[in-house]
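A single protein chain has been removed from this complex, and every other one stays in its place.
Entry: subunit A
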Amino acid sequence: MSSGEGSSQPSSKKSRQPKYSRFTQQELPACKPILTPGLVVTTFILVGVIFIPIGLLSLSASERVVEIVDRYDEDCIPSDQEKTAFIQSDKTNKTCVRSLTVPKKMQHPVYIYYQLDNFYQNHRRYVKSRSDKQLRNPENEDLTSPCEPEARVDNKPIVPCGLVAWSLFNDTYGFSVSGMNLSVNKKDIAWDSDKNYKFGSKVYPKNFQQGSLIGGGKLDEKIPLSEQEDLLVWMRTAALPSFRKLYGRIEQDLEANETITVVIQNNYNAYAFGGKKKLVLSTTTWIGGKNSFLGLGYITIGGLCLFIATTFIVMYLIKPRPYGDPSYLSWNRNPPGN
């Protein structure tokens, strides 16, 4: 009779010898990469060979982009007036006319962006101040709790609530070339996913901008949120404090040296926090907008790799080290008595 506890007695005569398998003996077939000079040089050259062309391509793509940037917030305000008071007042005439010269031919579509600098759309108070549920479904109109302090007006829920919507950008631009109006296409500037799912087609703006402090643009209460594309664009909060947002598209080519007249309604108050407002007209390529950084970066990395490959080859020729040579082992290297 064997005792129940401890059961240290070897059970019968069964061998406890572990079964042999390549796995348990840690002898699975494996690839053992070693950084041989061949491998190292190949790697570096390969990286160089791939990166430099990509860099050149992106650089040229970026160079092909034609871009007009015009900062207007400074000039569109009478210098004799206090900026904040001017912009906050309902009475003042905020129309401002700017003329831009097209440096090179711009093929359509020409994208119109407004650019804000020093505007922290990624500020945590700001980002959180919205109610996605409310935006999607008219039944959730009362779900305004995350929207404080822009949640309710006279105890009625604001739709869309929150700081993001409240601060909607409301400068407008009108374009004309030599007296001819350029039509601006403002359709499909927002993401389809936002239009179709995130913003409800049955949610209509309510009590919007009715509070004591007006933050920005107003909304037409007859149009559902899903069709208010400016709002949709605005509410895709930007990742960085300097950002552009799509305003619209000009669906015709702009010739070089043409002068474009822009009539700006300078409504948006960026003066309160030292923000900058810019109007941007830009064409686009596969790389996006004008940005040479990526191209330069790729070329630098590629060049560096090629340089290292050369260095390594030279070093290998000058002072080769035989691989796997036991005479390099530390206990063989130190002669005794040392």
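By our rule, a contact is a pair of C-beta atoms (placed from the backbone, for glycine too) under 8 Å apart; a residue touches a chain by one contact, two chains touch by 3 or more; residues count from 1.
Keep this in mind: contacts and distances are computed from a predicted model.
Engineer: Going by UniProt, what is the name of the one chain that was not included in the view, given "Histidine-containing phosphotransfer protein", "Enoyl reductase (ER) domain-containing protein", "Nuclear pore complex protein Nup85" or "Phospholipid-transporting ATPase"?
Structural biologist: Answer from the record: the omitted chain is "Phospholipid-transporting ATPase".
Engineer: Going by the touch rule given at the top, which residues of subunit A touch the chain that is not shown?
Structural biologist: The missing chain touches subunit A at positions 1-6, 8-10, 15-20, 24-35, 37, 40, 43, 47, 51, 54, 58, 84, 113, 115, 119-127, 132-133, 136, 148-153, 163, 166-167, 191, 193-194, 197-198, 211-213, 215-216, 236-246, 269, 272-274, 286-289, 291, 293-294, 297-298, 301, 304-305, 308, 312, 315-316, 321-332, 334, 336-338.
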